[in-house]
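A single protein chain has been omitted from the complex, and every remaining protein chain is retained in its original position.
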Amino acid sequence: MTRVRIAQLSCGPEYSGVQKEIEEAAASVDAEIFFPDIKLADIRKGFDEFGLDVRSPDLKLAIARARALVEGRVEADAVFIATCFRCAEAAIVRNELRRYIHENSLLPVVSYSFTERTTAGTLLTRMEALTTIARRRALLAREVQEGLTMGVDSGSSTTKAVVMQDNRIIGTGWLPTTGVLQSAHDVIELAVKEAGVKREDIEAVGTTGYGRFLVGENIGAQLIQEELTVNSKGAVYLADTQRGASTVIDIGGMDNKAITVQDGIPGTFTMGGICAGASGRFLEMTAKRLGVDITELGPLAMKGISKQVPMNSYCIVFGTQSLVNALAAGSLPEDVAAAACHSVAEQVFEQQLQEVDIKEPVIMVGGTSLIQGLVRAMSDLLQTEIVVPHHSQYIGAVGSALLASGFIKGD
Amino acid sequence: MAKVFIYPSTSLILSDLVARFGHRPLSAALQIRERIQTPGLESPPLQITPEEPKKGLKYAAVEVPSGVRGRMSLYGPMIEDAEAAVIVNDADFAFGCMGCARTNELIKFLIRKRKIPVLELNYPKNEDEGQEFVAAIHEFLKSLGSGE
Partner (left out) sequence: MNKPYSPGYAGTVTKYVFVESPDLTPADLAIRAYEISKGVMIKETCFGLQITGKETDVDPVIESLRKLDPVHIFIKDRGFPPGDPRRCRANLGGARPGYYSHEFEMSVIRNISSGLEHLPERDVSRVPSPPAPSSGTKLDAGTLKKIIESQEP
């Protein structure tokens, strides 16, 4: 496997003590970080021509380096943009550079705002996705599932398995994650049984999600891949939008992903996981408080009006308290359900979707995409119709099974 | 011999002139050297660990980005230690240690707030300005006493 060369455009990581975390994360996916080599004259010229008049010299340097990459004066396989969290000047540069590189080159880009607490572990999935896109363009170009394959998505909340044959889903399994390996084996059994095939007849297996390495090694998967590329692949496959642009939103149990996809290949993406208030967990808590099953929350929310319930916080603790207070003050359960959906959607919208350029169609996937109230709230915020493809809760497993066909022997 | 904080603190010109005229320049290199030569936990490239932005809390609140606080952990102690300062204000191409505009604004403010003798000027754009630049720094440093 060739080493992927990731160009770093940044301001601040060396002074936040996190440069080594960035380099460790890259090294763990067999990639190396480098700083594009340019001259002082290039910095002045590149910065002046770009036209974003920032004050920080290191941001000027980042801008000039981005230009050198886009113009092909410096070669790279991927780009990592990193600036300090809470710096407005840097956030503007980060967003504009991401957009500029995405629109003017084929280089995959990921941007990240770090604090001194950022670790290599946090960056790993992003680096993995970045290198996958750079390294596996041919694999990601696959649009049709072939043979008999299986995908397993070992997520933080739930574990899913899908068996596919000749471009059709023939078996599924879905269970809450209890033990990572046990849950994986149980969903595989369910999927294989429903498909009516024998485990040993499956020609190739792919794994994704938090437990991908553990499960993948245990079941001898041919493909072990992070959920950013797998889910976006699965999403455009199921939504039948493999050509052209689209945006994939996946609000998960632990983190959220927003990915812009072009011809089935992720371009830019963000991944957030700091706040439980912006996750599926918040909706689970709300369902519990309302005494309904999570599957009933969506239809309930569809009947409600979110504005009827004042929410003072996005927080899973204080926000839930607002909901409880509203119930005590006589609010209707459907309004409370709608308010909870709006709260999660709004926080994802504010904190994450600002970092990617929304291109239609917008596809929502993952277990939370089955909560209609959440989809409606997101649709209202984005002012666009949102596509929820069939089997959207199996997105990672479907993406894995699809991509795994590239590993069938003789293929 | 006075301890003179220089801004940009990576400046070859200021470091040279201050030392040449008999005083001690307080530059970023001294702080980096201290970290590079102190055993601890590995944190390349500058041996600035995630602990440094926490030390920087002395100079900037927690809501200030980590890169500012990390840089302030280099500059804060030198600003406190300085007996005078020379500031070149149009240092638009000082990268790395001086690469963050917000940190640089804070450094200049903290220096001015200390009420120590400060000389502020710009880079000379021609030889005539160069002569005035050098003469001004020379005279300023001479006024600090016990120099060359």
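Each chain gets a letter, A and B, in the order it is written, and its residues are counted from 1.
Basically, a contact is a pair of C-beta atoms (placed from the backbone, for glycine too) under 8 Å apart; a residue touches a chain by one contact, two chains touch by 3 or more.
Keep in mind that this is a model prediction, so the values were computed, not measured.
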| item | value |
| --- | --- |
| Positions on subunit A contacted by the hidden chain, ascending | 5, 7, 24, 34-40, 43, 58, 61, 65, 74, 120 |
| Interface with the undisplayed chain - residues on subunit B | 8, 10-13, 15-17, 19-20, 25, 27-33, 35-47, 89-90, 93-99, 120-127, 129-139 |
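By our rule, only the chains that are shown with their structure count from here on.
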| item | value |
| --- | --- |
| Inter-centroid spacing, subunit B versus subunit A (mean Cα positions, whole Å) | 42 |
| Of all residues in subunit B, those that touch subunit A in their complex | 42-46, 48-54, 63-71, 74, 92-102 |
| Contact footprint of subunit B on subunit A as seen in their complex | 11-20, 23, 40, 43-44, 54-61, 83-87, 89-90, 114-117 |
